[in-house]
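I have placed the structure first, in the form of structure tokens, so that the comments after it can refer back to it.
Removed: one protein chain of the complex. Kept in place: all other protein chains.
Order of writing sets the chain letters: A, B and C. Residues in each chain are counted from 1.
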Amino acid sequence: MKVLGVIAAIAIFFVVLVSIDTDKSIADPVKAIVERTNVPNSVTAVYLETRLYDTVFEVIVFSITAIGVATLLGSLARAPHENQSVFHSVTVYSGGLAALSITLFLYVVLNGHVSPGGGFVGGVVLATGVVTYGLTSDFKRASSHYDRLRIKQLESASLLVIFALSTLIMLFPGMHSRLLASGTFGSTLSGGLIPILNILVGIKVYAGAWKMSGEFISRRGTL
Amino acid sequence: MTGSIVIYFSIMGMLAGTIGMILSKNIIKKILSLGIVETSINMMYTGISSRGGIIPPIVSGDFSLSYADPIPQAVIITGIVISFALLCLSLVLAIIIYNNYHTMDVETIERNFEREEE
Amino acid sequence: MSFVMAIAGTLYLISAVIVIVSRTSFQGVIWFGIMGSISSLIMLMAGAPDVAMTQFAVGVALVLIVYIMALRKQRRVRMGYISVPSMIENTQSGLRGLEWEVLQHIDEKEGYHVEAIGFGTKEEGMKAVVNHSIDLLCGALTEDDVSRETKGLPYLETSIFLCEDEKIDFVRLKHKTRSATSPEPVFHKKSNYVLVVSRNSEDLIRDLLEGIQDLHESGKIKEIVGRYL
Partner (left out) sequence: MITLILIPVLGGIVCLAFKNRQRLCMTIALATTITNGIILPFQIFRVVEINVGEWGNLGIRLAIDDFAMPFLLSTFFVMLAITINSIRKQYDGFFYSLVLILFGTLNSIFLSRDLFNIFVTVELASIISFILISYEKKARQAWASLKYLLLSSLGLNLYLLGIGMVYMETGSFAMEGLNSVSTVASVLIFGGLAVKSGILLFSMWLPDAHSSAPIHVSPILSALIVKIDVYLSIRFVTFDSFLWLKDFYISIGLFSAIVGAYMALNSLNAKRLLAYSTMSQVGFMMVNCDKSSSWHGFSHAIFKTLLFLVVGNISYRLGTKKYDEWNGRLSKWEYTFLLIGSLAMIGFPLTSGCVTKEIIIHGSCCPWVRGGLYLASTATAVSFCRLIFLRPSKESTAMPVTHTLSYLLLTGVIFVHGILGFELYELEALIPVSVGILIYVLTKRYLKPLPNKIEKLDLSLIAYLLMITLSLGVALLAT
């Protein structure tokens, strides 16, 4: 029976492979996008200005999954992680790595509209840095920052602000394009509301990714 | 030219992922094969965007260069984050099942459900 | 440029296939990480730095952490063994033998982290199981070795012979270098090989029983025995 499924899959993808015609109509919208948004990195301009409507749903998907994972994992017993086998050389490296990921987060998020990067990348990079530090050396200290910096309230506040800002941009596009045109091309402060959205998405994705992996770690124990 | 090569490889990757999903018996393996399908789709969209040119679409003033198309790239960043969210959710469900039945094997799980059905 | 892309593409496909055919899911996850980084490399070459960064950060780093956390569920099984030729022995290429094959088959479905600890004699092994320092003891043990505190899970029938008034099971008898003068071994009684498990790891007992039953149903036990004895 499985052979039938494999044959069907091969047939489907063979027909797709044969019938794909890659040079039919190659669009080149870079000029139109960059001219209107006055922002060098046209990819960030697309997903934060042209198709902002998708990104709003995208951020909601991420926060729903983060809290969904937390509630679904809530039913499992918390794994004790006192006896964390700590190798001191690894702690030093992962501590340095976490600090490095903070700087990388700030760089990528702040001028995500000038150089490659953006909210999503920054959030995930920071989350990976802090989680590796939590995994290898001391999970309690790594997760203590979550309450000290009150990230939980920050997370829901940033979701609300993202939603408010994007409704404003979508309802009054004329005003936003005038704001965009005012900044000088290529400078960090030039992107109108785009850098602010980038920062908020970065915080949101960081909080979501940290909560998800934190839930996994606290349920399954550290390495 | 490079765009179509990436597209052809990603379709073969999708084929490999689908076959992996059919043949594997362990839940984690099925979720892994699903991850392969999703990575191949993300790669295909970069292939689509690089049909016109492979210069990254970060404009530095002159528009004469043959830039890659930014729209599929921006669109697939959303796709990558969605596939990560799906992956986490499926792993949580697999863990919940593992905690009740202590097995990751698809047949034993479905046999347990049939036994409970009667 | 397209030549480099073709190489990277074939590497990508090879690692995708390895993920699917890898034996344990832990190996699959590692190769999934390798495949993710190759695909983010291809994206970089195809002129999409943003997507490459997101794919690498999300699709490789965070996914590996989450997968390892999910696979972290495996129980750490401390296995003591008494080395008996062709049943279980520690060769230079790792553990080999009939009992090891049986355990591998059971481990394949459950995916245990097995830590093997060698023991000199049966008594040492039994003492270790009784005080729960190891979860499982194997090495051609028969039913009468099982003491009250531990639990014996029979997985293979065998017969005990009396040779020079010492009870020897079939396998040890086969490998025992018998000098010409030793008396002919006399058939003593029917018995079967046992996996001795400490009482307090209930789910391990349940999984092993299920695995042994599955082995008998699928007839793999005969094939393994055929290969080793």
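Here, contacts are C-beta pairs under 8 Å (C-beta built on N, C-alpha and C of every residue); 3 or more make two chains touch, one makes a residue touch a chain.
These numbers were taken from a predicted model, which means no experiment stands behind them.
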Chains in view touching the one left out: A, B
Sites on subunit B contacted by the missing partner chain, in the whole complex: 11, 14, 18, 21-22, 27, 30-31, 34, 37-38, 41, 44-45, 48, 51, 71-72, 75, 78-79, 82-83, 85-86, 89-90, 93-94, 96-97, 99-101, 106, 109-110, 113, 116
Positions on subunit A contacted by the hidden chain, ascending: 1-2, 4-5, 8-9, 11-12, 15-16, 19-22, 24-27, 29, 32-33, 46, 49-54, 57-58, 60-61, 63-65, 67-68, 71-72, 74-75, 156-157, 159-160, 163, 167, 169-171, 173-174, 176
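To be clear about the criterion, only the chains that are shown with their structure count from here on.
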Pair sharing more residue contacts (C-beta pairs) when B-C is set against A-C: B-C
Intercentroid distance (Cα basis), subunit B paired with subunit A, Å: 17
Where subunit B and subunit C are represented by their mean Cα positions, the distance between them in whole Å: 31
Residue numbers of subunit B (touch at least two other chains): 3, 8, 12, 19, 23, 47, 56-58, 67, 73-74, 77, 80-81, 88, 91, 95
Per-residue multi-chain contacts in subunit A, two or more chains: 41, 43-44, 116, 118, 120, 212, 216, 219-220
Residues of subunit A that touch subunit B when the two form their complex: 2, 5-6, 9-10, 13, 16-17, 20, 22-23, 26-31, 33-34, 40-47, 50-51, 54-55, 58, 61-62, 65, 68-69, 72-73, 75-76, 114-116, 118, 120, 185-186, 205, 212, 216, 219-220
Of subunit A, residues touching subunit C in the complex: 41, 43-44, 108, 116-118, 120-121, 124-125, 127-128, 131-132, 135, 209, 212-213, 216-217, 219-221, 223
Complex interface listing, subunit B residues touching subunit C: 1-3, 5-6, 8-9, 12-13, 16-17, 19-20, 23-24, 26, 28-29, 32-33, 35-36, 39-40, 42-43, 45-47, 49-50, 53-58, 67-68, 73-74, 76-77, 80-81, 83-84, 87-88, 91, 94-95, 98, 102-105, 108
